[in-house]
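Have a look at the structure below before the remarks.
One protein chain is absent from this view; the other protein chains keep their places.
As written, the chains take the letters A and B, and residue 1 is the first residue of each chain.
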Amino acid sequence: MATHPDQSERSDVDLVRAAQKGGMAAFEELVARHRDKIYARAYSMVRNEDEALDLSQEAWVKGWQRLAQFQGDSSFVTWMTRIVINLCLDQLRKQKRQRAESIEMLEEESGGVERYMPTSNPNPTAGLERTELRKRIDRALGQLSQEHRTVLVLHEFEELEYKEIAKRMDCSIGTVMSRLFYARRRMASLLASLKRENAE
Amino acid sequence: MKQDLELKLQAWLDGELPTAEARAIGREVAADAEAGRLVAELQAVKSALAGNEMPVVLPESREFYWSKIQRQIERETAAQRGTPARRVARWRYWLSPLAGFAALACMMIMATRPDVAPSFDEISSTAEGMEAVTFHDQSTGVTVVWLADSSDQSQPAQAPDAAAPPTTSQDSGDPDVEME
Partner (left out) sequence: MRRLCNVLLAGMAYSLLTLSVHASDLKVEAWLIWGANDGRETVKFEPAGQDLADKLHRMFKWQNYYEITNKTASIPIYQSRDLRMSAQCTIRVKNLGSSRVEVSCIGKGKQVHKGDYTLEPPKWLVLGGNGTNNTAWFIGLRAVDKNTAPPVVARGN
């Protein structure tokens, strides 16, 4: 695959226009520029390297096929992120087991054990260096269920509104709110216990 | 605290409440210590997460990753260029029973055929900058995939007739496999 050094100077807008006209080299530059971000989003949702690779690749292929639909209402990378999120959600839906879902749904109705916990230290991450904080957050996210991690990722990292999350996750706004509440309280508890672990 | 109120406190924090309701909840937070503590905890989690997603790097080289995407795009483009859908559907309608018989016949033949040499060098992909040379050595029955840097001129050397000159002693250490 020959490199195209001149492409790296071009803006995303220019590259998208060129790609929309069939310019594969321009699209390749877009892939190179944003591949980490798209892969990272997939990984944050499915937490499996292989699956994230496959899903991110599929997202790029779909991106190429749907380029004509991209109107520039958002940035190109935001548009691509939405594509990979949808693919991840489809994947998660396929993997969902009925039994586990009912247990989780029951917990969501009642709020789970976290509902009854006293509020923890309001700032479990105080004084942490950024790298350490990110590691702890990542560890804590890994301990959440897929449903709860998904809603947290979509709200906190993608900054989607409840309505948008409900649409993408194919559930009610009430369910989004319950899941988000549960996920946040669980994160608070996990971050507090990670802090205690490290202090020992 | 009732769950309904808890969720409203959260929605207030997230700016998801209509203005009038938001004002009412705001007053509740100010007046009720328990509500205030819950909101503080939720806010702390929000603040901790904001901008602190762990950076993740895609674990494949640019060229290798792109080559797979490009191949898939080309495959799907070629597939879309097939005969018009209706004609294909009609042919499928009439041919599917015949296809079924043919598949069955193939399976029965394959189940009873003698062992044949397996095919090798099937679908494979190699990272950009690398070359893979695959060969099947008849004398040993071994399939070899030799990976080399594209700039490396050396070929997989064949066994010589004469012995190579002796090398000097050296501490070999752990020959950590480095794929160049």
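One rule holds for everything that comes next: a residue touches a chain if its C-beta (ideal position, glycine included) is under 8 Å from a C-beta of that chain, and two chains touch if they have at least 3 such contacts.
Values in this document were obtained by computation on a predicted structure and should not be read as measured data.
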Quick one: which shown chains sit in contact with the chain that's not drawn?
B
Considering the whole complex, not just the chains shown, which residues of chain B touch the missing one?
59-61, 64, 96-97, 100-101, 103-104, 107-108, 110-111, 118-127, 130, 132, 134, 137, 139-148, 152, 154, 156-160, 163-164, 166-167, 169-172, 174-180
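One rule holds for everything that comes next: only the chains that are shown with their structure count from here on.
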Which positions of chain B touch chain A when the two form their complex?
3, 6-7, 10-11, 14, 16, 37-38, 40-46, 48-50, 52-60, 62-63, 65-70, 72-73, 76, 128
Chain B partner, complex, touching residues on chain A are 1, 24, 28, 31-32, 35-36, 39-40, 43-44, 49, 53, 56-58, 60-61, 64-65, 110-111, 115, 119-120, 122-125, 130, 133-135, 137-138, 152, 155-157, 161-162, 174, 177-178, 180-181, 184-185, 187-188, 191
